[in-house]
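Missing here is one protein chain; the remaining ones are kept as they sit in the complex.
So, subunit A:
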Amino acid sequence: MIYILLVRTQTSQSNMASLSSPLRICRGILREIRAIKGPEYKQSLAYNYVLDQFRKNQITGERYCRAQEEALHASHSYLCLLTSTRQHMALYDIYHGKGQRDTEEMAGIVGLRLPTQPGGKGWEK
């Protein structure tokens, strides 16, 4: 199991070439935006901006363009931000404590019911 971990990391030797391709990152980001917004995702601010940025950074005269690499890293970080926020919220909704429930609900969880006394307890006005 540890060796799977070692294969997964590849940190030091990793350079920019080991980052996913721009196309995959772009698709990933757009997929996240669609998951957030729903059917009208194409009108959202983020969608247009992201597409715009990817298009602008595509063309470069240099063979190794630092600005392009930086933009790629930034887009990768943004994709990571969107996916991990979504995953975190999903787990949070499942597992996070709901706060204090009221007594009747609490009793119901363990299968008991609160006692009722139709005539009142005697000391109410």
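What we mean here is this: a residue touches a chain if its C-beta (ideal position, glycine included) is under 8 Å from a C-beta of that chain, and two chains touch if they have at least 3 such contacts; residues count from 1.
Operating definition for what follows: contacts and distances are computed from a predicted model.
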Message = Given that one chain of this complex has been left out, which of "Ribosome biogenesis regulatory protein", "CENPN protein", "TMM80 protein" or "ATP synthase mitochondrial F1 complex assembly factor 2" is its protein name according to UniProt?
response = "ATP synthase mitochondrial F1 complex assembly factor 2"
Query = Just one of A:24, A:42, A:55 or A:88 touches the chain that is missing; which is it?
reply = A:88
Ask   = Given the full complex, what residues of subunit A touch the hidden partner chain?
value = 1-2, 4-6, 8-9, 11-14, 16, 19, 33, 36-37, 44-46, 49, 53, 56, 61, 67, 69-70, 73-74, 76-78, 80-81, 84-85, 87-89, 91-92, 94-97, 99
